[in-house]
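Missing here: one protein chain of the complex. Every other protein chain is in place.
Chain naming follows the written order as A, B and C, and within any one chain the residues start at number 1.
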Amino acid sequence: MKRKEIVNLKINRSFIFEKESEKVKKNPIVIVGLPGIGLVGKIVADYLIKQLKAKRFAVFYSPAFPPQVIMRKNGKVRMLSYRFYHARVSSQEFVFLVGDIQPFEQDWQYSVCKDILDYLSQFKPKEIITIGGYGTNQFIQKPRVLGAANSKQEIKEYEKLGVAFGEAKGGIIGAAGLFVAMGYFYGIPAICLMGETHGAYVDANAAKAVLEVIAKRFRMKIDYSELEEKVKFTERAMQEIEEELKKMQQPKGKENLTYFR
Amino acid sequence: MKRKEIVNLKINRSFIFEKESEKVKKNPIVIVGLPGIGLVGKIVADYLIKQLKAKRFAVFYSPAFPPQVIMRKNGKVRMLSYRFYHARVSSQEFVFLVGDIQPFEQDWQYSVCKDILDYLSQFKPKEIITIGGYGTNQFIQKPRVLGAANSKQEIKEYEKLGVAFGEAKGGIIGAAGLFVAMGYFYGIPAICLMGETHGAYVDANAAKAVLEVIAKRFRMKIDYSELEEKVKFTERAMQEIEEELKKMQQPKGKENLTYFR
Amino acid sequence: MKRKEIVNLKINRSFIFEKESEKVKKNPIVIVGLPGIGLVGKIVADYLIKQLKAKRFAVFYSPAFPPQVIMRKNGKVRMLSYRFYHARVSSQEFVFLVGDIQPFEQDWQYSVCKDILDYLSQFKPKEIITIGGYGTNQFIQKPRVLGAANSKQEIKEYEKLGVAFGEAKGGIIGAAGLFVAMGYFYGIPAICLMGETHGAYVDANAAKAVLEVIAKRFRMKIDYSELEEKVKFTERAMQEIEEELKKMQQPKGKENLTYFR
Partner (left out) sequence: MKRKEIVNLKINRSFIFEKESEKVKKNPIVIVGLPGIGLVGKIVADYLIKQLKAKRFAVFYSPAFPPQVIMRKNGKVRMLSYRFYHARVSSQEFVFLVGDIQPFEQDWQYSVCKDILDYLSQFKPKEIITIGGYGTNQFIQKPRVLGAANSKQEIKEYEKLGVAFGEAKGGIIGAAGLFVAMGYFYGIPAICLMGETHGAYVDANAAKAVLEVIAKRFRMKIDYSELEEKVKFTERAMQEIEEELKKMQQPKGKENLTYFR
């Protein structure tokens, strides 16, 4: 077993383990789908990864994530992580960023975002699209896709596709907002696409609405037939996880971590 | 879209995005009005910015602030920030510092204060004035202005203008106090002016009392006719914000941030 | 009294005080037994240290641990720490890592783990074995030993010894999991051995099950006759500690730490 080559990031001991980053083509469109409202972002990104047969090329590890490892069925462990995939559609490269969890500590949110933008800069991204849900607390038959961007150019582009700007109110918490706002300083046009969703359950409809915008924009052919199944799977997986979380092999209370001898 | 030039600050990854800092004249009076008791500081600084038609020249971003972006009506996003403005009155330059929020974490309070003093040092400030409210829990017809300074020189200057020293008791929490105390080590005379206020509501009277001291000191002509309106606007805005905060597109509970796949 | 030579670790001001590290032979098997579920890890490692007459060669101190010192019966104090021991069995070197407590802050968990792996790297460890308990909330007559590893090689090796892989579910919190997962990047084969245990009490049975696996693997002769006694001692010690913790000379509430003069 050999020592692995890793990329030590500048901030706070996060690091990236690269598999095949040299295969990523320049000027990709980056699509970010991290856990959030209605899991819309996660479902959209996971679905695109599967449909486009995207390949994993790098993994991001960070003390920003809880210090626990996941036990896999094959007997191995893995740390919580963000994962980078890439795929091509026609002649356009796409990079997908998915992950297990967002940092709880607010300053880690900034660190992780900056670390990842620094890393992605080597590929000179053409655009960053973050996906999220926009919680309405209502059941919506035909969810709209709301947008918030970092440049006029992005707003124009997506207004053509029916995305509504200036209608989402309040703030966007976490990565979906920070990548767009911080992307500005890196000179990368960026947009957050939010599917309207109730907010309290995993939502296939909201995911489909966002997928349709992306498909139209980049002329992707997406087969939606497995989306319902994906959503069901995701719901089941989440239930399992919640049960596992309860069972999780954690010391019961702080006392058990302490022992003076 | 080009990569932006930013000023990386020495401490903890905060950074400043400069628009026209080269236009700021040397030896300004710095007036700090950040959110605090009765929003007195914020109202005073915002009102002076409007009355003096001050121009924004720099914006300060920091992991000290919550990791969320504000969605604006024009479809764009912005990060939480502190903003620097400048204006001239007669031959005296003024710099105003206003912002959305103060850091919650106590060590970030020191970092942000030190970062900003380091940044401002290039302009060799002649004086720093922080504005705050002094909560009394009572309704006061004729609010006094209380002062706390970092030098005898400042106390003398403001006693002439009717500011009461040694009467405010206890401590000043956050930026209004730290800028004055830390200013001492930068060799900058500094004072905190506190308008007496109930503390539980946004207070035009307290703001006016402080504005009058500043106007007298620097021979500014201030039109107070829009102050009431400003206060009403601020109250309305705050209500809106509170509502928006409730609606805010945040994951509901930590669970939604987590998803093991 | 002379100034002591210490090893300043790269991250966050932790440091190591070495007694006789130069006596540690290359390519040790590292066995980690830190406080956790059912204190299985701690009991196993402490028991091996005693049985093999292992010698302490280094102590790790860190701001990750609570800022308190333990008063010893000889009138001296000691800081909370992790301690390194070594012993030989046949021609194989073993290093044991035991300690008082695991860090509460999640990013410190990563720092401490990385610091220690960096330190251990000088000895070029052949393998890392972390010991833990796997809480079942049930009383188990014949506890199994469950495994989670960072390589196929480890899984194969321990399957031969009856360790069950892929049956433990969920996650492993803290050092027992992180050393295995992070060991991968250092190129060190690593495994977490978990004895099935109720979780709510100190468990000799679970400890014995794990000890038997280790004994078989490395052809150690272990005398189990003192294990029951050790467990009873550990239980008593913990009760004492809990009582002492209550009596502990700590300021009562935050107020007592504050005094403005």
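Quick note on the criterion: contacts are C-beta pairs under 8 Å (C-beta built on N, C-alpha and C of every residue); 3 or more make two chains touch, one makes a residue touch a chain.
Keep in mind it's a predicted model, so treat the numbers as computed, not measured.
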{"item": "Chains in view touching the one left out", "value": "B, C"}
{"item": "Residue of C:Lys50, C:Arg78, C:Lys156 or C:Arg236 touching the missing chain in the full complex", "value": "C:Arg78"}
{"item": "Touching residues (missing chain, whole complex) on chain C", "value": "1-4, 6, 12-13, 15, 17, 62-79, 105, 108, 244-245, 247-252, 254-261"}
{"item": "Touch residues of chain B, complete complex, unshown partner", "value": "11, 35-37, 39, 42, 46, 70, 80, 100-102, 104, 106-107, 109-111, 113-114, 132-135, 147-151, 153, 155, 165-166, 168-174, 177-178, 180-182, 184-189, 192, 194, 199-200, 237-238, 241-242, 244-245"}
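Throughout what follows, only the chains that are shown with their structure count from here on.
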{"item": "Chains touching both chain A and chain C, listed by label", "value": "none"}
{"item": "Chain nearest the overall Cα centroid", "value": "A"}
{"item": "Far-end chain from chain C, centres as C-alpha averages", "value": "B"}
{"item": "Cα superposition angle of chain B on its copy chain C, in degrees to the nearest 5", "value": "180"}
{"item": "CA centroid of chain B to CA centroid of chain C, Å", "value": "50"}
{"item": "Chain B: positions in contact with at least two other chains", "value": "260"}
